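What you see is the complex with one protein chain gone and the rest in place.
We just call them A and B in the order they show up, numbering each chain from 1.
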Amino acid sequence: MASETAMAAENYEAVIGLEVHAHLATQSKLFCGCANSFGAGPNENVCPVCMAMPGVLPVLNRDAVELAIRMGLAAHCAIARESIFARKSYFYPDLPKGYQISMYERPLCVGGYVEIEANGERRRIRLVRIHMEEDAGKNIHEDGTSLVDFNRSGVPLVEIVSEPDIRSAAEAAAYLRELRALLRYTGASEARMEEGNLRCDVNVSVRPRGVEQFGTKTEIKNLNSIRFVEKAIAHEVARQIDILEAGGRIMQETHLWDPVREETRPMRSKEFANDYRYFPEPDLPPLRVTPEWIESIRVALPELPAARRERYVNALGLSRYEAAILTEEREVGDYFESVAAGLRNAKTAANWVMTEVLRVVNETGKPLAHAVPSARETGALLAMVEDGAISLNAAKTAFMAMCQSGKPAATIVRELGLAQVSDEAAIAEACDQIIETHLRKVGEYRAGRDKLFGFFVGAVMKAMGGRANPRLVNEILKRKLDQ
Amino acid sequence: MQEDLSAVLAYVDKLNQLPTDDLEPTAQVGEAGTPLREDRITNQPETEALLANAPDRQGGFFRVPRIID
Partner (left out) sequence: MIVEPCSLTIAEARELLDRRELSAVELTRSCLDRIAAHDGRLNAFITVCREAALAQAAEADARMVGGAGGPLCGIPLALKDIFLTRGVRTTCASRILDGFVPPFDATVVAKLRAAGAVFLGKANLDEFAMGSSTENSAFGPTRNPYDLDRVAGGSSGGSAAAVAANQCLGALGTDTGGSIREPASFCGVVGIKPTYSRVSRYGVIAYASSLDQVGPFARTVRDCAVLLQAIAGVDPRDATCAARPVPDYAGALTGEIKGLRIGVPREYFIEGMAPAVDGAVRAALRQFEALGGRLEEVSLPHTEYAVATYYVLATAEASANLARYDGIRYGLRVAADNNIELYERTRGAGFGAEVKRRIMLGTFALSAGYYDAYYLKAQKVRTLIRRDFARAFERCDVIATPVAPTTAFAIGEKIADPLQMYLSDIFTISVNLAGLPGISVPCGYDDRGLPIGLQLIGAPFAEETILRAADAYERSGATVRRPPII
């Protein structure tokens, strides 16, 4: 029963930790000079090293380290002066060496935190660590066989492990969004879950409220969208509460998320060993990172989402909500600021970006730079609105035309005849005409029927072909009518 | 095989005679020459050469029995 479940849920607290893997945006793979890119045919971005021929050896990609450090700094981690790669052994057909080169006892980044806002509450989610490792290949399943492609084998990853500080599906989603933003702002990763370069495993347990001890956790894998992460968590929390309420015990299992049925099911595979037999990778020297290198990376970091949000609220007067939307993607914030630079009121730019710009971006599915006019042109258009040269509605029309044609604002406004009449004399004349034509209504209005004002405004606008500056029409009409 | 392994393990146990608590483990000896490499694509596709030794293949893929999750 839904109400029973809700009541039971009140008595329990969800304890959630996330393990996120993100592909690093390098040119080449982590340990060899194969291309790190999508879309190649099977086993085209492969060499003896990443397909583990006998006798091959790994050599570490410097840029991968730099990107990982950027992310570590963005997440307030301590960067280890010396970190050690380790072999993590298990058998799986897409793991060509029979071990993955990862990090174990001495990771690159330790500690750290990410700030999120969910359900109106701001919280800090602590990180355990961030380390570097290589990805495995991919399997495609057909009837009776599986086909193995090693294009993805050896692609560099960062693994970001959170403390089990997350308490709800909504918080998990907020955490993922913030991580994604950090990865993109720093350029460390494109972090697109739909494309598989951001993956998330979730550890979920529940415990009675007030109890300190952790319950048994289950791990959920194969989540490739934030929506699914939320659903899977909600589903699993409910499942565990039901079991506990019925007097049962939670088994420590790994579950796979089934995106079609939208439910979890236990993994049947025994191909995952529990004992990975970690030991330091003898083929790689310890990774030594100097304070100078870390500092040079730190000073080159762009403004990060949290700092940008603060600045938008404090210096530009935006609301927290507006700041959150505009900082989800770095390009959006960059665009907004460029547009706002030429305007008197940043809010104008904010509203415009949040409504018109993002709508076009979402509808066309194109990247910002290709979907909408340049920030300069958009800024020029909005400046016209601020100056009263065009109305807001006209601007919306102009904007769509600019998106289609790529022509500058001034040209479009001229071509479509969108210039707004702000000539007070002309408006006054039109008002006088309307008043003269509708003297009886004027009388009724002056006698108290305030609602008729709208009629007059509409009539003046119509008479002027819709191009009168509405503010001025309102002002002048009011003045004349209230005489 | 079992006996041989037991004999070796018994022999190897002599390491426990040595006190080693304060010692650093030695994981590597020698000097590393190339700790980091430049991020450049230096490999060309060579699918055929790499698949030439495959015991079972299908097109550009290696083929294995159906993997069950």
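As a working rule, a residue touches a chain if its C-beta (ideal position, glycine included) is under 8 Å from a C-beta of that chain, and two chains touch if they have at least 3 such contacts.
Keep in mind that what you see is a predicted model, and the values were worked out from it rather than measured.
Within the whole complex, the absent chain has one touching residue among A:A9, A:A40 or A:V59, and that is A:V59. Per the touch definition above, the residue from A:A35, A:M51 or A:L256 contacting the chain not shown is A:M51. From the options A:R81, A:H141, A:R227 or A:R277, the residue with contact to the chain not on display is A:R277.
Contact residues of subunit B toward the unshown chain are 1, 4-5, 7-9, 11-16, 18, 20, 23-35, 37, 46, 49-50, 52-56, 62, 64-68. In the full complex, the hidden chain is touched by subunit A at residues 48, 51-60, 87, 89, 91-93, 96-99, 148, 270-271, 275, 277-279, 282-285.
One rule holds in what follows: only the chains that are shown with their structure count from here on.
With centres defined as mean CA coordinates, subunit B is found 38 Å away from subunit A. For subunit B in complex with subunit A, the residues that touch the partner chain are 27-28, 32, 34-43, 45-47, 50-51, 58-69. Touching subunit B in their complex are the following residues of subunit A: 26-28, 32-35, 40-48, 51, 53, 59-65, 84, 92-93, 139-150, 256, 267-269, 271, 280, 282, 285, 287-288.
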